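Read the structure below first, then the notes.
FYI, not all chains are in this one, though none of them got moved.
Going by the order they are written in, the chains are A and B; count residues from 1 in each one.
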Amino acid sequence: MTKTNPGRFFEDYAVGEIIAHAVPRTIKMGERALYHALYHARHALHSADTFAQSCGLPFSPLDDLVTFHTVFGKSVPDISLNAIANLGYAEGRWITPLWPGDTITATSEVIGLKQNSNGQSGVVWVRTTGRNQHGEVQLTFVRWVMVRKRGDGAAPAMVVPELADSVAAADLVIPHGLDFSNYDFALAGEPHRLSDYAVGEIIDHVDGVTIEEAEHMLAARLWQNTAKVHFDATLRPDGKRLIYGGHVISLARALSFNGLANAQMIVALNGGAHANPCFAGDTIRAWSEVLDIAETDAPGVGAIRLRLVATKGDVGPVRDADAKYLPNILLDLDYWALMPV
Amino acid sequence: MTKTNPGRFFEDYAVGEIIAHAVPRTIKMGERALYHALYHARHALHSADTFAQSCGLPFSPLDDLVTFHTVFGKSVPDISLNAIANLGYAEGRWITPLWPGDTITATSEVIGLKQNSNGQSGVVWVRTTGRNQHGEVQLTFVRWVMVRKRGDGAAPAMVVPELADSVAAADLVIPHGLDFSNYDFALAGEPHRLSDYAVGEIIDHVDGVTIEEAEHMLAARLWQNTAKVHFDATLRPDGKRLIYGGHVISLARALSFNGLANAQMIVALNGGAHANPCFAGDTIRAWSEVLDIAETDAPGVGAIRLRLVATKGDVGPVRDADAKYLPNILLDLDYWALMPV
């Protein structure tokens, strides 16, 4: 019997099972500095304790995507080691910020299974949840992946979960104490408040960033993401390593500072697709579309629903005449962020 | 109206204006570890709390160039986004050390303007200042950049500031408590004290370090430097990215440990030129010339004025017969450091 983890195959999942993911992780200021070095993050609330304190928080929390990447990374050995594709996200909600010193532990509940018609693979839906050392939920989200079958056994009963198209504005959780009443737009970097944005507005984030192999591997290791496609050059004839999709999310989010500097905290992930694979040498650009705007109960705090598209070519159309993603599109993400009203 | 920052053009500056730069930044031990990983820093006072304590400090401050890079990075979106060239530095003084946990905020005052004779661009002089969360000045320096004009409007009144050739030794600020009376030369790495150096002495730092794209991009992001030339491979036919000049300063300063291990803290920047662009693949070497030596009021603490030259070829002449920098010269810096007498 081998002692190494071969990963689960489609047959190894059962609806209702809760999988406890291994290797809890304490996150501190070192991860924060690396996040800045890897992703050009500039949102002021995640950059300075003083700015976070002027917004009612005790100090600056880790970037919300650090929570996402860490929780996602924990789930890889159990969910996506034998995945063919990462198909989608839904119902992602950030509940408690990640403070320096917190220890993250993650679990996933299997909520759906559907064998593909080819009999070789199937889709697995999981709801993955990260909790801190107090047992408080930090983040929960649904993702679904296409997973290889081990053999040619019978298909399990098909269960396709009903997933919300988006998180309702009323369900967004505002971090305790957050208050944008005294928000300093000059320090934050841009004057645009929520009322300056219109639904349907497109913002071209202008800048581009070219990715190196060393960078995305440092990142994926930092998130303890063990998917071998990110690290082993012998898996492809051209020696390139497939870049972790979350790396593109963070790069695009950082680029979006230019035009969305006041979209300070991510509070929901409504959906998302990694439209095409990304490789070292690609130059990433991004643009956003305002999808919705909402009020919240917190003082001065509004919510903006954004579509964030990352491309490795020029900014332009996303899909072809058949509604398929064009080959230069890398990411099509739908999320809610908090912004001063 | 676009929401992204197009950067300022020459016409957008007025002498006397004070620009508050965006995105304050809290610096802690993560940035310190990254500084060591990026630059080979070995000066003992910035490496060990115990060594710093034996020199009268409460613990080890961040490397002085972390302050410089962070403040410089904050100024980029307002000062040098449309810059053609970074022309010079003067009157740089470190006033208060950067302690882990400090939050840096930066401002720049426009102190000079001079349109070029071609009418296409002009020189902007700014005095940039970084302050900590207590409002104390950490660093102030003058730099001047050549900035594109937006249009063909009239030239502003010419104001060329008078700048000191160098910071006078009497104006150097010694960190509170610094005391080299019990300095441990063995732990610091070299036996040479201030009296062992002679004005005019040249020190070849011997070692070379080759730069990779991933490294300088990690660094420039860490300093939240947004100049797109450092990140976007599509801006040049060869796909190379222009390396942030400060990256070369830190590499050369780290190389200078070999021969100047006791030049512990940088307290003034007298001047400097980024003589030629630097690209990934270049191998950096450095040498120093002792320009001056001075006493200070602090016990056992002297000051050494150094010229630090970085080259991408062999160590040799700096300028050609016409007094132009030779193509292999990358950096020609003039600074004061503190050294045990």
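Operating definition for what follows: contacts are C-beta pairs under 8 Å (C-beta built on N, C-alpha and C of every residue); 3 or more make two chains touch, one makes a residue touch a chain.
These numbers come from a predicted model, not from an experiment.
Q: How many subunits, all of the same sequence, make up the entire complex in this structure file, 2 of them being shown?
A: In total, this homomeric complex is made of 3 copies.
The rule is simple: only the chains that are shown with their structure count from here on.
Q: Quick one: in the complex, what on chain A touches chain B?
A: Residues in contact with chain B: 28-34, 36-40, 42-44, 47-51, 60, 186-190, 192, 196, 203-210, 212-215, 258-261, 281, 283.
Q: State the interface residues of chain B toward chain A in the complex, per the touch definition above.
A: 2-5, 20, 22-26, 28-31, 33-34, 77, 101, 103, 105, 133, 212-215, 217-219, 221-222, 224, 226, 228, 231-234, 239, 241
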